[in-house]
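Handing you a structure now.
With one protein chain withheld, the remaining protein chains of the complex are depicted in position.
The chains carry the letters A, B, C and D, assigned in the order they are written, with residues numbered from 1 in each.
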Amino acid sequence: MARFANKRSRKAGLPPGSLIHVGEKKAEKTKITIIDYDEQSFQRKEAANVEECFVFKETATCTWINIDGVHDAGIIGRIGECYGIHSLILEDIMTTAQRPKMEDLGNYIYVVLRMLSSEKGGDEVQSEQVSLIVGANFVISFQESASLGDVFDPVRERIRTGKGRMRKMGADYLAYSLIDAIVDNYFIILEKLGERVEVLEEELVTDPGQKTLHDIHTLKREMIYVRKSVWPLREVISGLERAESPLIKEATGIFLRDVYDHTIQVIDTIETYRDMLSGMLDMYLSSVSNRMNQVMKVLTIIATIFIPLTFIAGVYGMNFKHMPELEWRYGYYAIWAVMLTIGITMVVLFRKRKWM
Amino acid sequence: MARFANKRSRKAGLPPGSLIHVGEKKAEKTKITIIDYDEQSFQRKEAANVEECFVFKETATCTWINIDGVHDAGIIGRIGECYGIHSLILEDIMTTAQRPKMEDLGNYIYVVLRMLSSEKGGDEVQSEQVSLIVGANFVISFQESASLGDVFDPVRERIRTGKGRMRKMGADYLAYSLIDAIVDNYFIILEKLGERVEVLEEELVTDPGQKTLHDIHTLKREMIYVRKSVWPLREVISGLERAESPLIKEATGIFLRDVYDHTIQVIDTIETYRDMLSGMLDMYLSSVSNRMNQVMKVLTIIATIFIPLTFIAGVYGMNFKHMPELEWRYGYYAIWAVMLTIGITMVVLFRKRKWM
Amino acid sequence: MARFANKRSRKAGLPPGSLIHVGEKKAEKTKITIIDYDEQSFQRKEAANVEECFVFKETATCTWINIDGVHDAGIIGRIGECYGIHSLILEDIMTTAQRPKMEDLGNYIYVVLRMLSSEKGGDEVQSEQVSLIVGANFVISFQESASLGDVFDPVRERIRTGKGRMRKMGADYLAYSLIDAIVDNYFIILEKLGERVEVLEEELVTDPGQKTLHDIHTLKREMIYVRKSVWPLREVISGLERAESPLIKEATGIFLRDVYDHTIQVIDTIETYRDMLSGMLDMYLSSVSNRMNQVMKVLTIIATIFIPLTFIAGVYGMNFKHMPELEWRYGYYAIWAVMLTIGITMVVLFRKRKWM
Amino acid sequence: MARFANKRSRKAGLPPGSLIHVGEKKAEKTKITIIDYDEQSFQRKEAANVEECFVFKETATCTWINIDGVHDAGIIGRIGECYGIHSLILEDIMTTAQRPKMEDLGNYIYVVLRMLSSEKGGDEVQSEQVSLIVGANFVISFQESASLGDVFDPVRERIRTGKGRMRKMGADYLAYSLIDAIVDNYFIILEKLGERVEVLEEELVTDPGQKTLHDIHTLKREMIYVRKSVWPLREVISGLERAESPLIKEATGIFLRDVYDHTIQVIDTIETYRDMLSGMLDMYLSSVSNRMNQVMKVLTIIATIFIPLTFIAGVYGMNFKHMPELEWRYGYYAIWAVMLTIGITMVVLFRKRKWM
Partner (left out) sequence: MARFANKRSRKAGLPPGSLIHVGEKKAEKTKITIIDYDEQSFQRKEAANVEECFVFKETATCTWINIDGVHDAGIIGRIGECYGIHSLILEDIMTTAQRPKMEDLGNYIYVVLRMLSSEKGGDEVQSEQVSLIVGANFVISFQESASLGDVFDPVRERIRTGKGRMRKMGADYLAYSLIDAIVDNYFIILEKLGERVEVLEEELVTDPGQKTLHDIHTLKREMIYVRKSVWPLREVISGLERAESPLIKEATGIFLRDVYDHTIQVIDTIETYRDMLSGMLDMYLSSVSNRMNQVMKVLTIIATIFIPLTFIAGVYGMNFKHMPELEWRYGYYAIWAVMLTIGITMVVLFRKRKWM
């Protein structure tokens, strides 16, 4: 539940641009990693303090500063100062319940995305905020914690090996690569959700129960959650593509269109799953009412056959002095005949109505 | 209920621009507070009468006139005259059921918003109209009463201390600050609603009852109400941002975009809650029909087992003279055997059908 | 029902512009009222025949010709001829099932609206067509009957007294005033509907029944009807505002925007009521199924307790010769003990399952 | 059902522009009628073969060639050749399951519409394709059969008599007149459907049954069908109005706007009917569940009163040797008293719960 809430209330009343961390504190200590490269050189280091980043500001090489942990206002503030980042943007970075968005501020572009993850064994999809500051020759990425950060590892590896385009292209291509890594990760989450949909679908046919219903609802809520994280991405990426900023070079356009297509595909798949879950819910409800129907039929058949017969037996259990049938020799056999006739007629009628 | 109605009927037939208060009278006496400031100076005073405001019209400093209570046509009229405000706008200020909107009238911009509040212990979200007149060097804000007015206190405090940008920027930034304060307040309301959604969700799993249903519906209605107040704000703020008026300076643009993002987030959250409440309603209804199913099964099992047995007992309770079984020594034991057989068969059948 | 149908079939096959009245004939005789005014003068008269209007065509003063009754092709035709109105427009005026629309024909603007009314005691909202022809210095208004016409009385009064802007501004302002009078009237209708929603809502909580359901559906249909009449108005008024016609002066723009806002508010309120009615329907249905559940539980409790007991009583009512229990001295008391034990066990079980 | 299918499969694989008739063959023989007119002259003839049409191509008069039957590829092909019509258009003419559309091909405009009809006594609305080729001084209309063709008779009559504008205006006005005739016809169909809605609505209140449900569904399907035929017309006509083709003269604009308004009204009415039918379905379902509730209550009342009483009677029907009550003189009367007390208590309880 807490996933859906925006715990912003404690910021109410503060001036805009106040650097206060909003959200769960996920990392103990802020960790800063710097990767600096151009076509020839490659350098990677962990910065002990934030000031170590500043020397890379002036170099012509492409610099990627990755910051794990956004709860330390001091660090975020000093980076913002050094790179000339607007205080509202810094505030957004620290407020970890942002909707994905993209803002072009002239000297740099600010992008917020949400990274999804689902723990092993766990049912809930979790999300974490990733902020990117894309400048002319640097990208600063902010993650809430390092725990989910390994989706960026392949990008790091590609920079290190220097294979492919990575090192030949600039900061915008690096930003694209990071976004692409996050979107690729969505497919993994979606496959997991898809498998759960598949399992549920079979359960629905073989053994539907109260748990099935509960699972359908849980999955529906996961879909609401994932959708909320992914849907605005569409606009974000098409905004990047159409940006008239010189920071996004033309050659990167086709890559952005590619990741845009992937986003559309993710959204498409979510919508399809939602449609399927709605269909499954309908199906569950109608199977419940079908079973109720079955139960009612059994009750009705039994009651309708035996209640009249019991009445007849009751009649001849009465203790009136003068009951001529009782005296008759074959009375007992006759009454059995009557009762059997009634019973069989009932069964035939039920067969006709297809109740049996 | 009254929250949803527009009690405008008593204005029907009056000429446009008639200054008649429509709405509940929330403040006893109109209270006027003036804050006048520039980068160096700061002055705050409570005006005994409306004429005290007029001297600030000519000064170059930035003036914020806050008026609590909009039921006094005389006061509203005189302010309107002094500041050259169109009578239709004055009418809108006094008609406290406005939909949020923004109008650019050249010399000033008129903005209406709705401030939300929920009393402690109370379930209903209440709203109040806040009107802003934004001129070149003044902002006039109208509130229905002072009771909710404390969301503006942090703004007052920031002006007083002179920290941050507040005093360096003009009337448009002041207007932004007031809007931002109201939007920030929405997050608080939403968190409260979110907590109620959370509570309901647990109740739905542990102990759903008629009250749960009622609460879901109440919350749904609160959502309709909040949504109605917030939804149009989106257009209002993007209207301000895109306004070609010289009253909105370029530097304020990024702040307006920021509050716009917050508004989108509020709307997003409302929609998510609505989705969740719909899901909860579905879940409640299907849990009701599931319990009905349980009840029916119990009834059917009991009736189906005992009705035939009662019939058999009835048969041997008949008083026919000639009933050979009755004479038989082991008749009674035999009939018990028959009845037990039938009963056990039934139970086995029900087990197979998973009714037990 | 007839309210929803367009009885246009008898016009099928006729050439466009054929002057045939379509709709219910609501007025016995066409009544023509002329109001002619400028800032200094004011004149009002009832015209005995249509030709009396024609002299006002040439005057520089502003003329308002109000025609009650649109069934007389002769009168409509002659007015059309005199004022150069296109035959298709005349046809529209006489076909009283128009959707609100606005058409700019160069020399004049044609506006159709629907006036709503609800009779006292009656449940149904009725609507009537009002057509306006707005020229340079004249407005011709057509109403189906004079019966609903009194919403224009305040406008007449304002012209007569000469207070306010009315006489200073031209024909476009007069047209605005008439539209505003009609839209103001919508608020009255909506308040009445709102009260009925409120009453229903209480009834739903205190004493829901078949009638409640019926009333919800009736109100829903009223909403469909009102919505159909009001929804297109939005476009009509924004069309007037954006019209590049010299007939609409710039000074009237702000008034049109004001009435546009009112229209949006009316639509908003209708949508809110629709949402609320849907919610109420859901609530009613689930309260019905809740009560069904209650009924079923009672039945099940009674049946489940007594059917087995009745069986036991039946067993010892059998007439077998050899039934040892019957001979036992304390048999009767023992069997009561057994039956009480079973009964109490059942009650305890039901308590546990929260059925009692 | 077949109405909804596009039997295009036998064209799959053929080159575009292949002249193969797709659809039911509705006319035995193709019938060609030529009407040639200008302001002075009028000529009407039935052409024995298609070549007779060709002489009219060069004349300055306005020519209307009406072709009943589109299954003969030879005839369609030769007309296409003579008038220079693109083979894809000819293909569309012969494929009688087109969605309404409009295409401007420079020398001529191609318009497809659907004519609706409902046989007397029959429940299903049928539709037929009407294609129009509008050239500078000719209109060629294609109908599937002559059977529904009489909606064009009033147009023919108006040309013959020469009254009104018809003969003074050109081919575009003729095309408009034909479209207008078809749209006018929609109102007749809608009135019939509206009457059925009305009848159903009464049935729903007085005597709802399985048939009512079936009829609601049938009408809903008719609405889907009619909507599918009419909805795209909106675009078609606004396309014609906005066409920059010299073939559509400016004077025809107002007439196209008029028929556009009619189309909007038709669509509006269909949507209203759909809304009403949905409401009726809801109402039907809730009335079913209400009646179920009634039935259940009766069952519960009877069972709850008599099952305990029957148990008591059963107890005193037992044959235990020692049952002191049986010996008591007033035992029988006492037991009646007990049973009456129980029965009356039950009735009072049910009254309290409003079950009786």
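FYI, a residue touches a chain if its C-beta (ideal position, glycine included) is under 8 Å from a C-beta of that chain, and two chains touch if they have at least 3 such contacts.
What you are looking at is a predicted structure, and each value in this text was computed from that prediction instead of being measured.
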Of A:Leu105, A:Ile224, A:Ala243 or A:Met283, the residue in touch with the unshown chain: A:Met283
Sole contact to the chain not displayed, among D:His86, D:Arg196, D:Arg234 or D:His322: D:His86
Which residue of D:Ala73, D:Ile264 or D:Leu309 touches the chain not shown here: D:Leu309
Touch with the omitted chain, as defined above, among D:Glu52, D:Glu103, D:Glu198 or D:Asp268: D:Glu103
Chain not shown, touching residues in chain D: 1-2, 4-9, 11-17, 86, 88, 92, 97-99, 101, 103, 105, 210, 213-214, 217, 220-221, 224, 228, 281, 284-285, 288-289, 291-292, 295-296, 298-299, 302-303, 306-307, 309-310, 313-314, 316-319, 323, 325-332, 335
Absent chain, residues of chain A that touch it: 151, 153-154, 158, 163-166, 177, 180-181, 184-185, 187-188, 190-191, 194, 197-198, 201, 254-255, 257-258, 261, 264-265, 268-269, 272-273, 275-276, 279, 282-283, 286-287, 289-290, 292-293, 296-297, 299-300, 303-304, 307-308, 310-311, 314-315, 317-323, 355
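Quick note on the criterion: only the chains that are shown with their structure count from here on.
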Euclidean distance of C-alpha centroids - chain C vs chain D, Å: 26
Computed distance of Cα centres, chain D from chain A, in Å: 42
Of all residues in chain B, the ones touching two or more other chains: 289, 292, 296, 299, 303, 307, 310, 314, 317-319, 323
Contact graph of the chains (line, ring, star, complete, other): line
